[in-house]
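The complex is shown incomplete by one protein chain, all other protein chains being positioned as in the whole.
In this document, chain identifiers A, B and C correspond to the written order of the chains, with residue numbering beginning at 1 in each.
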Amino acid sequence: MASSIRVRAIANGEITEVQTLIQHPMDSGFIKDDKGAFIPAHFIQELTFEYDGRKVFIADWGTAVSKDPYVKFSFKGGNKGGDLKVSWIDNKGETDATIVKIQ
Amino acid sequence: MTTSHNGLPPTRRLILKGAGSVALAGLGIVSFRPLAASAANDTYPEDAFRQREANEAIKLLYGRTAEPSDKVKLDAPEIAENGAVVPISVATTLTDVTSVSFLVPENPNVLAAYYKIPPGSMPNVANRLKMARTSNVIVIVEAGGKLYSATKEVKVTVGGCGG
Amino acid sequence: MDFCFARSRIHLALAVLAALALCALHPASAADKPDPVADAKAFRNYFVNKFPNVKLEDFVNGPYALNEDMRRQWEQKEQFPPYEFSLEMGKELFAKPFKNGRHYADCFPNQGIGIRQDFPYFDTREGRVVTLELALNRCREANGEPPLSYVDDEMAALTAYMAFTSRGKPFAIKVPDDPRALEAYQNGKRYFYARRGQLNFSCATCHVQNPGERMRAEVLAPALGILNAMPIYRSEWGGMGTISRRLTTCNSQIRGVPLDPQDEEYRDLEYYLSYVSNGLSISGPGARP
Partner (left out) sequence: MTAIPSRAQMRVSIYWLIVLMIAGTAPVRAAGSETAFKASYAAAEAAEREAGRLRNQWTVTEAALADAKKAADKGDFDQAIASAKEAEALARASIFQAISEKDAWKQLEIR
């Protein structure tokens, strides 16, 4: 299975800009299916970015983050070719993680 | 399947977290403000995410109130092209920012996202949020231990006629 | 909202009838021989004159060409478009061999890369319009695979990938010198302008007379360039959707019972509508609210 996580991390001088898109339903629990039953909430709760052994960004998400969620942030000190680790855990305890090279 | 990011299976991680706080509370070490998270605190603010009132969510998240500030620039559309995916971002000239949160008071759960900004990371964040209906969007920037906010109304035209 | 004014189906039907009765008093002029070249010119001129501030090549971006606030949202989403996953799926599906070892690529010129702008075409051997969706399923069937649903994710992903490899290439639809081709073209044109459904709308009611206006929550796209962006990822669908899916939902929205996907009338419609956008670039897969 391909990773659920897509990352673009680009270093420009001392600042690295990181954009991430994750394949996830982000079901809010407030939507009904075709049969009128509520689709249970299923959403990423925490998304963590680590570089060089330190956390550079932590996203805590609720049910209002869009399907296939996206987030952009930037941090100082990232080097081209350095490893950025991205991982998430959702409310059902499912997880995924990936490591990408900063470009 | 990959493992959880701290190497523990997720259920175990949650149990440990719960057990830890009970134990510490029992020893009387922790004053009862476990929900007033800061960037150093890694817990998921579950209760804040369940709130239906913006003030309640903010109180649970930070334990204090925010002041509007023109140093917080909230960018959101006038009219959301679709409430399912509304691009919203914040930028600020404030220094020592430790967290950023987005709230949508008209959503069933008002707190949408809470971002912890460790030292060395920039206080500029863009994300895409769901909006159930026309609402203010509130962004709160926590900087130097104080809270600053900006608010903008986003119109959401819901498709269909309700029937 | 205009769409909601009539709870009573009967009252609306009466209104429709009144409108139709008025139309009947002014019979249309006699049909001339179809002239696709003149049609395409008139079609383009109409939109260029209606929207003098929109660059011709921007019409392929649909409502985003007409509405600044929406355009900004679109551009922000395009930084990392939500259709990325569908596009990847399309690429994988396209490369995956059939059970007999052959590939989609074997069914198309140039291995299927950069050819979206040539669809639909009129097959003079069979005497009918062949769309890209139809060609993909025929390719499957010729290789012993069951056809895909025309309205599901896999077909959407495949056509998204094929459109993506064709971005920037101008539509190059041909109406060959064959009376059947001209007839198909004319049939597509008729379908485009004919009113249908209880709301008594034609395709043109929305996409010729009212592009840029809001209908329910949507800003209507101009008909010029509308297929160049197909398939489209719609936030409303939370996924990529084919031309077939869009046409059938268009019909339901005006309270008409949709035809079967890839029905002759839909294929002819696609033929006509693509032809009159000749020269405008493929921009698909597109993103729409």
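In this text, contacts are C-beta pairs under 8 Å (C-beta built on N, C-alpha and C of every residue); 3 or more make two chains touch, one makes a residue touch a chain.
Predicted model only: the values in this text are computed from it and were never measured.
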{"item": "Among the chains presented, those that the missing one touches", "value": "C"}
{"item": "Sole residue of C:L93, C:I113, C:V130 or C:L259 that reaches the chain not shown, by the stated touch rule", "value": "C:L259"}
{"item": "Residue among C:L56, C:V130 or C:A204 touching the omitted chain", "value": "C:A204"}
{"item": "Sites on chain C contacted by the missing partner chain, in the whole complex", "value": "9-10, 13-14, 16-17, 20-21, 23-29, 31, 39, 42-43, 46, 189-190, 193-198, 200, 202, 204-205, 208-209, 252, 255-257, 259, 265"}
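Rule of thumb we're sticking to: only the chains that are shown with their structure count from here on.
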{"item": "A-C compared against A-B, more contacting pairs", "value": "A-B"}
{"item": "Intercentroid distance (Cα basis), chain C paired with chain B, Å", "value": "41"}
{"item": "Chain centre separation (chain A, chain C; CA means) in Å", "value": "34"}
{"item": "Between chain B and chain A, distance of the C-alpha-averaged centres to the nearest whole Å", "value": "15"}
{"item": "Junction residues of chain A, two or more chains touched", "value": "66-67, 70, 72"}
{"item": "Chain B, residues touching no fewer than two other chains", "value": "84-86, 89, 126, 128"}
{"item": "Contact footprint of chain A on chain C as seen in their complex", "value": "77, 79-80, 82, 84-85, 88, 238"}
{"item": "Touching residues on chain B, where the partner in the complex is chain A", "value": "1-5, 9-11, 14, 39, 42, 44-45, 49, 84-86, 89, 104, 107-109, 111-118, 120-122, 124-132"}
{"item": "Residues of chain A that touch chain B when the two form their complex", "value": "15, 26, 28, 30, 45-46, 48, 50, 54-67, 69-77, 85, 87-89, 93-97"}
